[in-house]
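Input: one structure, supplied below.
One chain of protein is taken out of this complex; the other chains stay put.
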Amino acid sequence: MTEDEIYRTSTQYRLWSFTPQTLASLRSTTNQLAVEGVKSAIQSKRAEARGEGGENGERANARSVSPEVDCLTVEEEQRLVGYYCLKTMEFANFCDFPTNVMATAVQYLKRFYLSNSPMTYHPKEMMPIAVFFATKTENNYISLSKFAAKLNNTTTEQVIAPEFLLTQGLRFTFDVRHPQRGLEGGFMELLALASGKGQPAPGIEKSSMELQDEMVNVPPAEANKPQARTPGEVKSRIGSVHDKAKEILKTAALLSDAYFLYTPPQIWMSALLLVDEPLASFYLDTKIPKSSPMRSKLMITLRACMETLQSSPSARPGKDERAACTRIDKKLYKCRNPDKLDLVGMNQAQKRDGESKDGALDEKIVKKRKLERENSMKEGEDVFGPPLPKVANKQEPP
Amino acid sequence: MSRVPGKKGPVPGRAGEDDDICPVCKSSRYLNQNMKFLINPECYHKMCESCVDRIFSSGPAPCPVAGCGRTLRKQRFRKQILQDIRIEREVDIRRRVNAVFNRRQEEFETLRDYNNYLEEVEILIFNLINKTDVEETEKKIAAYAADHRSTISRNKALAHEESINITAEAEAQREQARIRRAEDLQEEEDERREREEGKRALVERLANSKGNADAIVQEIERAQVKRSSAKGEKANLERRKENAMATQDPFGVTNGSAGAGFKIAGLKKVVEPEIEKDYDPYGGTALEHEYYVFQDQYEHSWLDKARTNPEITTGGYDVGEYCARAMFEAFAGLGCFIEDELGARNVAVDSGTATAAAAMAAGR
């Protein structure tokens, strides 16, 4: 097996890697489904309100919405999720969680919103659980009460309620492969090359000394900068490249779609190219010769990845961006799926259901389910999520 | 074996009345009782032992029979086995050709293939016997022998092995029979002794007791019957056991024809062992680095404390494992081009390409 073959067995490759077209169509499908859900839920809520006349604030609100609900576009959804990814980073840093917890939490949110819409589940409510769940999966677990205490006005129940939704949205795969550690590997190899101890990839015939000599002659990243002449100077050049690339991985790589479109080595290599192209090219030469067709293929991919990184939403949004997000948030207020507002209640209901079950379903529940199903037929929607099909019930052992 | 028709013909060597006279020195068995005739398969001309000694002891020499003149060597002279010298010659030819063309039926896909092959070989033999196209035929045979050296020697070994087994089997059967005979004798002896003992007991009891003589006789007879029937059962049991063993015995030593089938299968294994690869402790899943050569030591000031601080190292923490991981993650996936690879995957979703990938990962 080779490194690449092992990477191909990862869930990040198998489930969470997409071509740009697939990614776009996925997002539009999710958006479309959510719009349908929102519209039918609002309609039925209005019908209910009209029929029963029991008016509270929410209902009144619903009535005032025109039959044509103004829903979020895919683009708006993306911007909003991006904004909450930033919030997640701020929060994780505020809690002093290590970078991997922060980075994983951000990717959890991004993955979750590939198959869920902010109109159904507001990112504000998903953000805490994404971070909390990342503390579990990244070996940085702290108790829920300690965690909730770090958030203002949030109960433990509010944090944990959407956990199941999150894991389902993640398709029960929790491992995220980040480019950070790989960058450290590249950094270590660059230092070894500068010290005259580096070795090229297997199959490339070059001595450590030759490589060291070549490295000293790598032109500076910008024409006006002085050439690094001694191994010591080369090392400080590597040090600064490392710091800058690390910053890109902590921000642009996380906020863009890079994780979906490229592999971790491609991402950190692109970051390196962005920071110091001559040095990165020299390093690539020690891996894959310029003459190899694989090299040109790789360069096309790396250039595309560089572009993705460069066009990433800013990690420090300006006033305009913040204003735009506030506007989207306001718009969202009017097009949220009214059935999915009370996550805590939904969660409890599902769990209660689980407790009373176990073994044969008692008649009451069966009746309740039947009623619910009939209601849902009528209303075309289902309050506590769908009941199971009958077949599945029969398969349950007594 | 095909027969060469006719007694007389251009074939050298004469059979018949003048068998007792050496065609070279004309001495007769009548004068020398110990006279032995020898032939050389080069020309099959018969001559007496003393002629062979006289003419060929100092090296190869031409055959003294008028009109022959072939160069003969002493070491190749041998006794004539068959009376008809022509058949002797044919047997020799067959033996030589069959030593080269020693294919076995099981090597052929169908019986027809095998028969065709036999036919071909028969043509070669016929040519040699009848001296047609001899040179060409010999060339063919030589070429075949050169091309198939390993197969020939393997089949030769097989045949040898078989013949040994047949001898061993016969031997084993004889031994088995001997043992059985000995057992039978022993049994007879035992029975005889018992009978005598019984008689003696009867006489003794009759002499010593005052009871009913008939009753005593009956009692002892009953005891005898019981004993012998028990013995019979025991013998039966043993025989049954033996039979069971015989059918199980993988070497078929005690069981004639059925065993022979076993043997061939067994022999085949010896000659053509499954080529067992060396045991790979990694089970074929060993990792090869495509993009880097892992080094024992990497420079990284962040790691220095982890290398030296005893609090960290005493429990076994190893910076090398971090370096290995950093290097692995630096390159695991560098050559995975999502656009190319997954673009294709999307097309063939239902055929389970991804499953195939997973299966590949499992090393299967």
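Letters A and B mark the chains in the order given here, with residues in each chain numbered from 1 onward.
In the analysis below, a residue touches a chain if its C-beta (ideal position, glycine included) is under 8 Å from a C-beta of that chain, and two chains touch if they have at least 3 such contacts.
The definition used in the following text is that contacts and distances are computed from a predicted model.
Peer 1: Going by UniProt, what is the name of the one chain that was not included in the view, given "Trafficking protein particle complex subunit 2-like protein", "Exosome complex component RRP45", "Cytoplasmic tRNA 2-thiolation protein 1" or "TFIIH complex serine/threonine-protein kinase subunit kin28"?
Peer 2: "TFIIH complex serine/threonine-protein kinase subunit kin28"
Peer 1: Any idea which of A:Gln168, A:Ser296 or A:Ser314 touches the chain not displayed?
Peer 2: Only one of A:Gln168, A:Ser296 or A:Ser314 touches the chain omitted from view, namely A:Gln168.
Peer 1: Please pick, from B:Glu109, B:Glu135, B:Asp214 or B:Asp278, the residue that touches the omitted chain in the full complex.
Peer 2: Of the candidates B:Glu109, B:Glu135, B:Asp214 or B:Asp278, B:Asp278 is in touch with the missing chain.
Peer 1: Which listed residue, A:Thr156, A:Ser195, A:Ser208 or A:Ser281, touches the chain dropped from view?
Peer 2: Going through A:Thr156, A:Ser195, A:Ser208 or A:Ser281 one by one, A:Thr156 is the residue touching the chain not shown.
Peer 1: Using the document's contact rule, name the residues of subunit B that touch the chain not shown here.
Peer 2: For subunit B, the residues touching the absent chain are 276, 278-279, 281-283, 285, 287, 302-303, 305-306, 310-319, 321-322, 324-325, 328, 345-346, 349-350, 352, 354-355, 358-359, 361-364.
Peer 1: By the contact definition given up top, give the residues of subunit A that touch the hidden chain.
Peer 2: Residue positions of subunit A that touch the missing chain: 6, 9-11, 14-15, 18, 22, 25-26, 29-30, 32-34, 36-37, 40-41, 112, 114-117, 120, 132-133, 136-137, 139-144, 156, 160, 163-165, 167-169, 171-175, 181, 337, 339, 347, 350-355, 357, 373-374, 376-377, 380-382, 385-390, 392, 395-397.
By our rule, only the chains that are shown with their structure count from here on.
Peer 1: Flag every residue of subunit B that touches subunit A in the complex, lowest number first.
Peer 2: Residue positions touching the partner: 285-293, 295, 298-300, 323, 325-339, 342-343, 346, 354, 357-358, 360-361, 363.
Peer 1: Which stretch or stretches of subunit A touch subunit B in the complex?
Peer 2: 1-9, 13-14, 17-20, 22, 177, 179, 181-189, 191-192, 195, 197, 199-202, 261-266, 268-269, 287-288, 294, 297-298, 301
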